[in-house]
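Here the complex is missing a single protein chain, while all its other protein chains stay put.
Right after this comes subunit A.
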């Protein structure tokens, strides 16, 4: 019988979580949140998702005054390259010219508190990744609306050297793992773009202040907050503008697209690409077809429930 073990397993694990919950968590989370950006480093990681394995190199240089520059590029398949400077996206090789969008990272000040609303953080053991000793930190979701994460954090660097995302059945849906990592300071040459790398034109500096929007998600899992909202976002391939909303629980995020005048969509869809769930639902208030699409690294069922909760404000 397939159901019984799940029942027993859930009960047992629940007790374990309860007992460990209080013991640790906060400091580990703080460590992960603060450490990785402060040091110069270089490394190569592999990423597995959706049955695909890719490899990437990351080079980061932090100056004495705190300024940092980071370049990540793909080592196999078609070239892909992204450069960050002080939490601002400098360029992205897959962008076409004149693309308008956001380029600044969001403030991180709330994330530790926010993450603890959705996850239990605990230290579960020690391991070794890329020939470096690590601590294993588990982020176990408090409800069924998000994935679980397991981070292997370098003992010296505080860098996440391995990150695995698990679905609700405990199956891994993606894994990122460094195969080499060092805190050697990289050459400036290694931080220069090697190919055509296009900048983003900042669309509107106040756009990230979350202006009131006409559509909202009326139900959210605990800890999720609206972090970005754009009343009119135009897809790159043309077509009319849609409303765009981005929600985050500090660790996972999902986007909501509201197309108030959708034509030709025949039926509702649900798709999953590795960790990314995509759910489209059609509703028609006042006889106008509106297509709600939720895209995010959340379980398919959560995306579905969120899509059903999108309402006019």
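Before moving on, here are some points about what is shown:
Just so we're on the same page, a residue touches a chain if its C-beta (ideal position, glycine included) is under 8 Å from a C-beta of that chain, and two chains touch if they have at least 3 such contacts; residues count from 1.
Note that in this section contacts and distances are computed from a predicted model.
Choosing from "Sigma-E factor negative regulatory protein RseA", "Peptide ABC transporter permease", "Sarcosine oxidase subunit delta" or "Ring-1,2-phenylacetyl-CoA epoxidase subunit PaaC", the protein name stored in UniProt for the chain missing from the display reads "Sigma-E factor negative regulatory protein RseA".
Checked against the full complex, the candidates A:62, A:136 or A:191 give a single residue touching the omitted chain, namely A:136.
Where subunit A meets the missing chain, the touching residues are 1-4, 6-7, 9-11, 13-14, 16-17, 32-33, 36-37, 45, 47-52, 54, 56, 58, 70, 72, 74, 77-78, 80, 82, 84, 89, 92, 94, 101-102, 104-106, 108, 111, 115, 124-125, 127, 136, 138, 140, 143-145, 148, 150-151, 159-160, 163-164, 166-176, 218-219, 227-228, 233, 235-237, 239, 242, 244, 246, 248, 250-251, 253-255, 257, 259, 264-276, 278, 280, 291, 293, 295-297, 299-302, 304-305, 308-309.
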